[in-house]
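One chain of protein is taken out of this complex; the other chains stay put.
By written order: A, B and C. Residues from 1 in each chain.
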Amino acid sequence: MSLALYPGCVIRTVHPEVEKAVKETLSRLGVSFQEKTEASCCAPSWFFSLSREAWLRLNERNMRIFKSTVVTACDDCFASLSDAFRVLASRNGVKPPEVKPFQALLLERLREVKPRLGFTGLRCAVQHSCRFLRPSGRGLDNPEDPKIVKSVLEMLGFLPVSYERELDCCGGFLSDENIGREMARVKAGSAEKAGADCIVATCSHCMLRLSPVSNIPVLHLAQLSAFSLGLDPVQAGFPEALLRRMVKR
Amino acid sequence: MIEKLREKGAGNPFKCVQCGSCTSACPVNLIQEGFNPRRIVGSLARFNRIPDQDPWLCSTCSLCSERCPQGVDPLSIILVLRAVLYENGGTAPAGVLKMVEQVKETGLAFSPTLESRERRRLLGLPEAGLSTEGLREVRRILSEAGFK
Amino acid sequence: MAWKPRVIVFTCWCSSSGVDQAGFEGFTYPPNVSTIRVPCSAIINPSLIVKAFEKGADAVLVTACRPSELRSVAPSRITEARVSLLRRLLKTIGVEEDRLRILWISSNEGGLFSREVSRILGEVERLGPLNIGGRMVEQG
Partner (left out) sequence: MRRVTVVLCTCCSTLLEKIDFDRLRSVFSSSPLVRRVLITDSLCEKNACENLGLKDDGRIVVAACSSRLLEAAFGKPSLVEFVNIREQCAWACGSREEATLKAIRLVKGGVQKALRVSQPPGVEGLKITREALVIGGGIAGVRCALDIADAGYRVYIVEKEPSIGGVMAQLDKTFPTLDCSICVEGPLLSEAGRNKNITIIPNAEVVEVKGRVGDFKVRVRVNPTYVDPDKCNGCGECVNVCPVYQPNKYDADLKPVKAIYCPFAQAVPLKYVINMDHCVECGLCMKACTRAAINLGDEPKNVELNVGAIVVAVGSDLFDPRLKPEYHYGEYENVITNMEFERIICASGPTGGVLLRRDGKPAKRVAFIQCVGSRESGPGIEECSYYCCAASMKEARLILEHDREARVFIFYNELRAFGKGWEDLLYRRCLEEGVVFIRSRPSEIRRIGNGSLQIVYEDTLTGRRGELEVDMVVLALGFKPSWRMVELARRLGVTVDKHGFIQEAHAKMKPLETRVRGVFVAGTCHGPRDIVESAVEGSGAAALVTSLFRRSSLRLPEAAEVSAEKCTGCGRCLSSCEYRAIVREGDKVRVLESVCNGCGACLATCPQEAITLGNWGLEQLAPQVSAMLED
């Protein structure tokens, strides 16, 4: 049964190489999927809190388009879609389609397929996205000690590095620019201080917020998984600085 | 006042015991003392008054709702306050309104640009964007929901 | 002399003190109302109520104390369920619903009891005598 793929509008426009990496990773792991280009924006709560009705109706249309299980590459879309589907399901009593974040699907497939992957030794600081961890009612990962992304990285042959500000917020959806930038700067600095080569995020807004202020490259988990499954690093969007470090390792 | 907020899905401010857990967990408060979720819930519960703080300063990371021992869910209260202020003629930040405009225009919050189309072509990815029929449907939904 | 409806009232331990209190405060209610005191309203067997109608009662009242008042458990809820079920059954053989009623009487609501009894008796008088004795026997 093929999954519906919904990479999210930020990835489709600002980070197309992440979309490429997601598709490559899924196909290399034998996951059949259909991209649903017809689906509209997931109306995330941070700007669609202006009108709850619009958020529900837009996602009602998306629900009709997806029909079966959906995999999303951005945790913000994951949260908005699954919350909307739950409210809609309870309103009209229909079973909501399951919404799976990319990292959860990746963990499952890696555990099943168990591919033999080389150890790259790349030290990665994980940027845990708040939408994926909280509210803890989602029951996907332990908000105080998240492990899913870290175990995926280990399976892919990378070295997850923990750092002091690991559970802090990246400042993602803030409208006041300088507060957001300050929070991102503190976080990126802490990751760099812990000796990480790159920051791995699973939500497009974390990437938008961290990339401009971080001295070390900010990548999506899919880019790393595509690379370790054999995709050419340039196509996966690896910056040269990172390539030089990996050669050094 | 509180009932109106509760109907829109806000948490119950009366359950708050003013313990300060939410404010100490709030990343924005770390940088700007002025933004204080405890005071937002407090001014609603005790003085039944819309707080004078700007709800748009919240980064919606929901750490406050996670740490609250009484299950007040301050994040939902802040989100509903945003909608209430916007409806009563308050302004939403420019960035947010721009996003809404783009959704109306292309059905996506981040509409494709020339440069991004070019990069997609290089990577062999199909065109991003909705069909015209899909777009019309999105616009109808938005205008019905009050986004002029 | 004019026909007077005959009414049987089953009172539980607590509500019977309410009924007593009505007399104590001098509220009078028609004489053809006879009360039977039982330990708890849940003890009243529905077939007892049917027998009362069969023996010529024109109306049967059950007084019980409000479910919230009784200690942590509430047999009154069971009585409420039984009486409402019985009312629907009795309707099918011609006993109007108003002839069987539950009254929530706590131990200090004597006045409420007498007002309710008088109001119900007025309604039953309007409904007229109930002679299902024969019909009940036929159906066996």
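The rule is short, and it goes like this: a contact is a pair of C-beta atoms (placed from the backbone, for glycine too) under 8 Å apart; a residue touches a chain by one contact, two chains touch by 3 or more.
What you are looking at is a predicted structure, and each value in this text was computed from that prediction instead of being measured.
*Asks:* Can you list the shown chains that the omitted chain is in contact with?
*Replies:* Answer for the hidden chain's contacts among shown chains: A, B, C.
*Asks:* Tell me which of B:Ile2, B:Leu30 or B:Leu85 is the one touching the absent chain.
*Replies:* B:Leu30
*Asks:* Considering the whole complex, which of B:Gln18, B:Ser43 or B:Gln102 touches the chain not shown?
*Replies:* Hidden-chain contact among the options goes to B:Gln18.
*Asks:* Contact with the hidden chain only, please: which chain A residues?
*Replies:* Looking at chain A, the ones touching the missing chain are residues 142-145, 164.
*Asks:* Spell out, residue by residue, where the missing chain touches chain B.
*Replies:* 15, 17-25, 29-30, 33, 36, 38-39, 63, 67, 69-71
*Asks:* Taking the full complex into account, what residues of chain C touch the chain not shown?
*Replies:* 6, 8, 16-17, 19-24, 26-29, 31-32, 34-40, 42-48, 51-52, 55-57, 71-75, 78, 82, 114
Heads up, the rule we're going with is that only the chains that are shown with their structure count from here on.
*Asks:* Using each chain's Cα centroid, which is most distant from the centroid of chain C?
*Replies:* A
*Asks:* What chain is most central when centres are computed from CA atoms?
*Replies:* Chain nearest the overall C-alpha centroid, as shown: B.
*Asks:* Between chain A and chain C, what is the gap in Å from one C-alpha centre to the other?
*Replies:* Averaging C-alpha atoms per chain gives centres 68 Å apart.
*Asks:* Once you find the CA centre of chain B and the CA centre of chain C, what distance in Å lies between them?
*Replies:* The mean C-alpha positions of chain B and chain C differ by 59 Å.
*Asks:* Counting in whole Å, what is the centre-to-centre distance of chain A and chain B, each centre being its mean C-alpha position?
*Replies:* So the centroids are 20 Å from each other.
*Asks:* Help me check something: in the complex, which residues belonging to chain B touch chain A?
*Replies:* Its residues touching chain A are 8-9, 27-28, 30-32, 56-63, 65-66, 79-80, 82-83, 86, 92-93, 95-96, 99-100, 103, 107-113, 116, 119-120, 123-131, 134, 137-138, 141-142, 144-147.
*Asks:* Flag every residue of chain A that touches chain B in the complex, lowest number first.
*Replies:* 9-10, 12-14, 16-17, 19-20, 23, 35, 37-38, 40-41, 43-47, 49-54, 57-58, 61, 130, 134-136, 143, 168-169, 171-176, 179-180, 182-183, 235
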